[in-house]
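Every protein chain but one is kept in place in this view of the complex.
== subunit A ==
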Amino acid sequence: MKIVVGLKQVPETTNVKINEKTKNIDRRGVSGVINKYDRNALQTALDIRDVVGGTVIAMSMGPNDFAVSLQEALSLGADEAVLLSDRAFGGADTLATGYVLAEAIKKIGGVDLVIMGQQSVDADTGQMGPIVAEMLGISQVTYADEIQPKSDNELRIKRYDDNIEQEIIAKTPLMLTTTGNAGKPEYVNVVEIKNSFEKPLTTWTSKDMPVDSNRLGQSGSPTVVRRIMSPEPKERAGKMLSTDATKAAEELAGILHEENLLAEED
């Protein structure tokens, strides 16, 4: 099987704040790591390859420093890596990013399986998998928890549709998105790190693919972020009850009865 894994580099911590001066997200000193669900996606791909044979290609669209994460993917066992990097790709929303990823997958050609994470921990959208699947015209199974190859072109998948348990048999070509339960990531070993530098890591720009420039970057993005804000949780009265537990319990019991908070509704 020829498998492509979509991999995004994200800030190491999502505990970021807005810089009051620039009104932008302050990411100073925060380094980039592979989005955690993409580690599950990558491991799922490696596990499938190890059973049915084939190649795993890690793919990422982003600035040049995303190459670090692709290098890491190679050391984790991916066979090849492709970085999609071009100024024209900058400022892309999910639709414009999906377009570039889909075009790159078409360029590779003969891809049986694309695997992405269920969501990125910075953008938190989870849209990329279904968007790319639609653009490639292939089937999709999202939020996959357990994946097993059934034959050369079929997978058996377990997932939850909220609390409904589903088992699915899906034929390739297919898009999968993985939860944190799929493909438990393994650690890198030193030999693999050394070997990874022998593996191909290629960069493609907009010139390497037949892309429509109107569909790239900001101009290809229907969504516009008007404003970013710090969340303002609704503050509440915070009335302190007595510090004596018995008195406090009596006070509260009174309030609960008065406000009718213990009554059964239909």
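Here is the rule we go by: contacts are C-beta pairs under 8 Å (C-beta built on N, C-alpha and C of every residue); 3 or more make two chains touch, one makes a residue touch a chain; residues count from 1.
Quick note on the criterion: contacts and distances are computed from a predicted model.
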In UniProt, the chain not displayed here, chosen among "Glutamyl-tRNA(Gln) amidotransferase subunit A", "NADH-quinone oxidoreductase subunit J", "Electron transfer flavoprotein subunit alpha/FixB family protein" or "Sulfate transport system ATP-binding protein", goes by "Electron transfer flavoprotein subunit alpha/FixB family protein"
Among A:A133, A:I147, A:A182 or A:V211, which residue is in contact with the omitted chain in the full complex?
-> A:A133
Residue list for subunit A contacting the dropped chain reads 11, 14-18, 25, 93-95, 98, 121-135, 138-143, 160-172, 174, 221-231, 233-241, 243, 245-246, 248-250, 252-253, 255-256, 259, 261-262, 264-265
